[in-house]
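Sending over a structure as structure tokens; questions will come in a sec.
Removed from the display is one protein chain of the complex; every other protein chain stays in position.
Up next is subunit A:
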Amino acid sequence: MKRFVYINDDEASNELCCDNRISNRKYTLWNFLPKNLWEQFSRFMNQYFLLIACLQLWSLITPVNPASTWGPLIFIFAVSASKEAWDDYHRYLSDKKANEKEVWIVKQGIKKHIQAQDIQVGNIVWLRENDEVPCDLVLLGTSDPQGVCYVETAALDGETDLKTRIIPSACVGIDLELLHKMKGVIECPIPDKDIRRFDANMRLFPPFIDNDVCSLTIKNTLLQSCYLRNTEWACGVSVYTGNQTKLGMSRGIAEPKLTAMDAMIDKLTGAIFVFQIVVVMVLGIAGNVWKDTEARKQWYVQYPEEAPWYELLVIPLRFELLCSIMIPISIKVSLDLVKGLYAKFIEWDVEMIDQETGTASYAANTAISEDLGQVEYILTDKTGTLTDNKMIFRRCCIGGIFYGNENGDALKDAQLLNAITSGSTDVIRFLTVMAICNTVIPVQSKAGDIVYKAQSQDEDALVIAAAKLHMVFVGKNANLLDIRFNGLTIRYEVLEILEFTSDRKRMSVVVKDCQSGKIILLSKGADESILPYACAGQQTRTIAEAVDHYAQLGLRTLCLAWRELEEDEYQEWSVKFKEASSVLVDREWRIAEVCQRLEHDLYILGVTAIEDRLQDGVPETIETLRKAGINFWMLTGDKQNTAIQIALSCNFISPEPKGQLLLIDGKTEDDVSRSLERVLLTMRITASEPKDVAFVIDGWALEIALKHHRKDFVDLAILSRTAICCRVTPSQKAQLVEILKSCDYRTLAIGDGGNDVRMIQQADIGVGISGREGLQAARAADYSIGRFRFLKRLILVHGRYSYNRTAFLSQYSFYKSLLICFIQIFFSFISGVSGTSLFNSVSLMAYNVFYTSIPVLVSVIDKDLSEASVMQHPQILFYCQAGRRLLYL
């Protein structure tokens, strides 16, 4: 399916007929009442209460005044409805604000000022610096002569660095005046929510005729709710508007999560309902029998001899109404109220404020606090979650020589500095790759310093390290890069960027040395994706050893490589690359394939080692939570050795002989299945020993295991308290959560980056760390915290208290309802089983709503144990995990 957008052509675009009105509202003024009522009545409990309330209107059977049910029912409905209305009104206000924002567009060659909601597909929209983008645009022109502009995408993906956006090649050099009159057609896919892909083509009409179909990527777009930065102006044609934009499509109301406690309360309600039916039937039959045998003798009751057909039903229905208070009507409202307060307690907690950045914890989901106290498995990301994600360049190995040791960084290694001054070719090439093989943007601040804006922390660390080693990346001007080395300025022209993808695990740039005219391919990437492509003569053994060595120190490694290209080779390849870049279908895969053709025969320069330090308090947190009976799984995209080292240093696994690591690996199905069986066997044998056994599996083996040996893997998951999964993709992370959930475990997923979002959404509780990798994870999460160590407090203090309080409150609600109901039932035995209510209507209503509901809300500030004693004896959490507070089984 494709969509054709005609630039600047009102008639042709009208058929797409979607204006830029954003609507996040659930209701309108007219459908609010019916829709909201319908939603509320789709819950069983509400249907039940409505039925009871309706039955009470029949005065023959009602034991009490109908107001005693209608009152609370209407009150409860009004409370939920006004909450919904309030939320919806705020959504309406924010929509209105966005819709009525003034923007400049071009219509028939004239600039006009209109409201954002009136933008049509095909309109040309003008933006100034720091403007918010009103809809998804394809960039046509910018103030920059090279056609570059910068955008901040924080609202979209949470990444705060600036991203470059560039005008399509077809639009280069078009005059400002002519832009107003531009005509053309853009062939783009139907709206989707993938904010990283936009595979489209553009063709301009005369007089801007361009023979080629010009390919468009996400690089040529300005997406809704981004901000234009560091660029005087930019203009673009709107391709997706209103709720069809990338942002609009990815928005959506998340499925409400149900806590274990909620499920238990529903079950209890069901059980009580069944019990109630039994009571009603027994009493109903007894009542009818008594009526026929005894009541006729009681002359003062004057039972009529003749009775209507429904006479037999009257007494059972009376008892149904009498017993209807068995199910507490107020439980939902009181629980909602206290849950809101639990969430507030989390947000207010001063001990969970990150002192460094001042970010407080935030509870996006107010309904699941008590689940925190029942967590059994924590699945954690490594980078940025356990570690700081503050990358520091520590060591390197160039041409087999190790620089940097325990005493100091490579940056201060005299040997390396000597090598630089003496001008060793390998070292200089190594530094060049560090400095320019990236997508970093240097920004000259007013004081004259250079600040780097990088998308990845690794690149940032490398560029900064290169600068400290006298290879300073000073400026980027469209395709021209300036490097200052020992006072000399070297200029490179970037010809192509072969981008990093998680499948390729490497990135390369093709640059041209402006002085010598040589074309060079610079690559950096993970060892397994660089070393196999080394040129024939080179020994990669020392490099591999260096990688191992560094990984054992817990450092992140990257291999840097280099190759000089022949002019012809480049030209030939360049054509194929352009072709692949303009494919609409499977573009990513095609590009990867083409890139592969260039990235071979690489000359490996060396290895960089970057340290990612542990966050403070991580080992203690893991130890405490483990004592509380919570099992930890580490899911990381990093490589095995690094993951194991980090795991050792943060108490995740114990070193030999106390702990034991079992490896599951293999490239083929047989290998994996054999390895899996072996591990499973060992696991079963050692289950009784007091030994910390953990298994380690990599992404490849995991995929095979999940595909062919799912059952075995599930068995393993149940047995294993600790696991390390390395080299896993975001979807595998989510799959692992799914597996643990299917075994009826309560899971908590914690992560900080975009790659953790799926896992966070999948888990029973998602916790995001509002860290350096942007806010994407924190946005998707139910709770966001500043540091990993706050997890301890979140679970042991807030989770546990919430669980205990909710358990108390729900037990109490059932208790008080049953109590008053049993009084009524026992009274019915001495009132001739006739269904008389012992209490009058007002007392009954006041009992439910006043005397027993409001005072008990004080239990939200009840603490059964002090925070200190819970922290000291985390084992106490066992009671919560087993759900023992709600049901004493």
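Convention: contacts are C-beta pairs under 8 Å (C-beta built on N, C-alpha and C of every residue); 3 or more make two chains touch, one makes a residue touch a chain; residues count from 1.
As a working rule, contacts and distances are computed from a predicted model.
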item: The complex's invisible chain, by UniProt name, from "Pleckstrin homology domain-containing family J member 1", "UTP4 small subunit processome component", "ALA-interacting subunit" or "COP9 signalosome complex subunit 3"; value: "ALA-interacting subunit"
item: Residue of A:H113, A:K297, A:K446 or A:K711 in touch with the missing chain, whole complex considered; value: A:K297
item: Given A:D9, A:D349, A:D426 or A:E677, the one touching the chain that is not displayed; value: A:D349
item: Absent-chain contact - pick from A:Q40, A:N243, A:T501 or A:S834; value: A:S834
item: Hidden partner interface residues of subunit A, rising order; value: 59, 63, 294-295, 297-304, 318, 344-345, 348-351, 801, 827, 830-832, 834-836, 838, 861, 863, 866, 873, 875
